[in-house]
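Below is one structure, written out as structure tokens, with a few remarks after it.
In this view, the complex is presented without one of its protein chains, the others remaining in place.
Up next, chain A:
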Amino acid sequence: MADKTTNSLLYLSGVSVSFDGFRALNSLSFVVEPGELRAIIGPNGAGKTTMMDIITGKTRPDSGDVFFDGGKIDLTKKDEAEIAQLGIGRKFQKPTVFESHTVWDNLELALNKPRGVFSTLFYRLTPKDRERIDNILETVRLTARKDDLAANLSHGQKQWLEIGMLLAQEPKLLLVDEPVAGMTDAETAETAILLREIAKTRSVVVVEHDMGFIRDLGVKVTCLAEGSVLAEGSIDFVSSDPKVIENYLGR
């Protein structure tokens, strides 16, 4: 295997998948380095969400390689729970939190602890876990609402809670699908700061449509279209690429 595999955190090569004849991913290749923050843009149907489905084990590719952690782990042979335990966290497009649990319980469930039936049945919160949850509450600015049901949070707060849950999981790689959809401008700016802070200690891949937000992040951008990579580089480089303008920005 090439050097690229062994140095990368996430390595996708020649990944293709079709649904009922529709080619959602077409020989997609994509590499994320350890500690990298990467933005992904692209028109609807470009395969952004399908790519996340492949990485997190929800969908199996028809062909191609998906390796994690320097090529040591073949993700195509694992299921969702195993992949999550390996250290890949995922935030959905629509905020998905446990609505009938409190904010605190949501984080407690996400905490990186043994996930078995009996270890959860007899689990007791340690002072260290408490401290960890308190820290995360502070990071995602939800300390004041920790005893409220997640259902009563605003849309933006739910997005942050979900990001907080991912942090509690202590993943090596975070996949974040449209984190600022439906957020106010102020919330969007705060989210950019939050994600940059998170990316200091782990790799983050963000899928987003909001070009202003991507510019705020100021990181390497990958543009997908029709299931493969169209262009990759800085935001200025990508947004001046004629193919990108034709396929995405110009539309």
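The rule is short, and it goes like this: a residue touches a chain if its C-beta (ideal position, glycine included) is under 8 Å from a C-beta of that chain, and two chains touch if they have at least 3 such contacts; residues count from 1.
Definition applied: contacts and distances are computed from a predicted model.
UniProt lists the omitted chain of the complex under the protein name "Urea ABC transporter permease subunit UrtC" (options: "Urea ABC transporter permease subunit UrtC", "Methylated-DNA--[protein]-cysteine S-methyltransferase", "Cytochrome aa3 subunit 3" or "RNA polymerase sigma factor"). Listed residues A:Arg115, A:Arg130 or A:Lys243: the one in touch with the omitted chain is A:Arg115. Between the chain not shown and the residues A:Thr96, A:Thr143 or A:Ser234, the one that touches is A:Thr96.
The chain not shown here touches chain A at positions 56, 58, 80-82, 84-85, 89-90, 92, 96-101, 105, 108-110, 115-117, 120-124, 165, 169.
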